[in-house]
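Handing you this structure, nothing more for now.
After this line comes chain A, so read on.
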Amino acid sequence: MSDKSNKTIDIVHAGLARRHRKERWFRRMGVAALSVGILFLLFLFVTIFGNGWSAFQHAQVRLQIELSTSVLGSPETTSNDELRRADYGRLIRDALLDYFPEVDSRRERRAVSGLVSSGAVYQLRDMVVSRPQLIGEVIDVWLVADDEVDMLVKGYIDRTLDESERRISNEELGWIDKLVADGRLDLRLNRTFLVSGDSRDPEMAGILGAATGSLLALVVTMVLAFPIGVAAAVYLEEFAPRSRLTDLIEVNINNLAAVPSIVFGLLGLAVLINFVGMPRSAPVVGGVVLALMTLPTIIIASRASLQSVPPSIREAALGMGASRTQAVTHHVLPLAMPGVLTGAILGMARALGETAPLLMIGMVAFVVDIPGGFSDPSTALPVQIFLWADSPERAFVEKTSAAIMVLLVFLLLMNLLAVYLRRKFERRW
Partner candidate 1 sequence: MQTGTLLIVLATLAALTYVGGRARALALVAGNPRQLYSLPVHYGVLAALWASLPAVALLLGWTGLEDRIVMGKVWTELPAQYQAMTSDERDLARAELLNVAAGVAPSSDPAITDGAARLVEMKARSKQLRGLLALAVGLLGAAIGIMVLRPNLSARTRVETVFRFFLMACASIAILTTVGIVLSVLFEALRFFQSVPITEFLFGLEWSPQTAIRADQVGSSGSFGAVPLFVGTLLISLIAMLVAVPIGLMSAIYLSEYAAPGVRSVAKPLLEVLAGIPTVVYGFFAALTVAPMLREWGSVLGLDVASESALAAGLVMGVMIIPFISSLSDDVINAVPQAMRDGAFALGATQSETVRNVVIPAALPGIVGGVLLGMSRAVGETMIVVMAAGLAANLTLNPLESVTTITVQIVTLLVGDQEFDSPKTLAAFALGLMLFVVTLILNIIALRIVRRYREIYE
Partner candidate 2 sequence: MADKKIEFSHHISRQFDQELEEVRTNVLKMGGLVEQQLDLAMKALTQGDSDLGEQVARDDYKVNSLEVAIDEECSRILAKRSPTASDLRFVVTVIKTITDLERIGDEAEKIGYLAAGLAMAKQPKNRYREIRNLGSHVKQMVHSSLNAFARLDADEAFEVAKRDVEVDEHYESILRQLITFMMEDPRTIRPLLSVMWVARALERIGDHAKNICEYVIYLAHGKDVRHIGMQSHASLAEVERKLDELD
């Protein structure tokens, strides 16, 4: 016997080297695969952050502006309305021309005023309207520069190129350099981006409108999807008798979870807008569509969570004489709640990042105003990203990246919340 076993072990030893070699290769493949995934992630983040970081600053020009009473009228006599309608552009133009006395041709004058964003007018107006006592004084203000100037200052425009190939002429370059040398042109914190709505001018475009739209839509989604989803999951998992109907519902839910999101958009378009007659481009419609889309996710996550509550707990409760409802509400659901919440949050996160269905229901419209209610026209963060990504201006590239950063921050926060919940309530049986 020992004879034979020796033989066996010899055979085993003979094959060992080959087997260990295979083992090492397999392992390396795993490392490689994982690295590819993670490298890509890093690449993506680096690219996006590299692109988007600069959007949180933008070039501003410091001008000495005389708030002349000739343009604005005296503070005592002009009504608020008149003040709003005053020609602030002229004030800015004058200030610029004061600064560049050498400029005289019409073309040059136009070019000089082009250094400052067209939105600067509103900036100035808001300032004056809020503090009318300034009228008549000469103030030193930072005004948003034009996006091309911005790009130049940030170094996105290649000065060495031939003049014809860039959008900033040599003349303008000179002015800009002068401003920079005087400390009158600088990169400063971009508040506009965080507090205003969309705009055709990249330098005046902001994310707040989209963010508010997303928030409103998400509120609708959550209010609808969470209770309904949990209730449906509880019904299917704990109450439903096995019947054709429940089978059908089950198949349906699993299927809905994997239906492409754009199809939900079609549903929203056809049913909610064209049939029910809800307003286009409204967060409420977006919310409903997203709710329908996340519902299966929440139901499936909740069911998984309910399933992971050991049957012994149910049996224990039923064995104690609890009714089914009591068993569910007292034991099963509270135990499953962390999972349910995690599922809900992840579903919300997905809804937050979802774009396609919103395109279908018109939330892709160009909306300047920040929405004030559920039925106001609005857009949403991812759609805003889509819109900006499509815009030709170079400056929108960094805006897009910045918007992505904002979106990602939200998503990460939600994911962290989910992870936190899971950790906090994690229970082992």
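With respect to how the candidates were assembled, all candidates are chains of the complex that A comes from, given by their letters.
Here is the rule we go by: a residue touches a chain if its C-beta (ideal position, glycine included) is under 8 Å from a C-beta of that chain, and two chains touch if they have at least 3 such contacts; residues count from 1.
Being a predicted model, the structure only gives us computed values, none of them experimental.
Note on this complex: chain A touches candidate 1; the remaining options among 1 or 2 do not touch it here. On the chain A side of its complex with candidate 1, the touching residues are 12, 19-20, 22-23, 26-27, 29-34, 36-38, 40-41, 44, 47-48, 51, 227-229, 231-232, 234-236, 239-240, 246, 248-249, 251-256, 258-264, 266-267, 269-271, 274-275, 292, 295-296, 299, 323-325, 349, 352-356, 359-360, 364, 382-383, 385-386, 389-390, 397, 400-401, 404, 407-408, 411-412, 415, 419.
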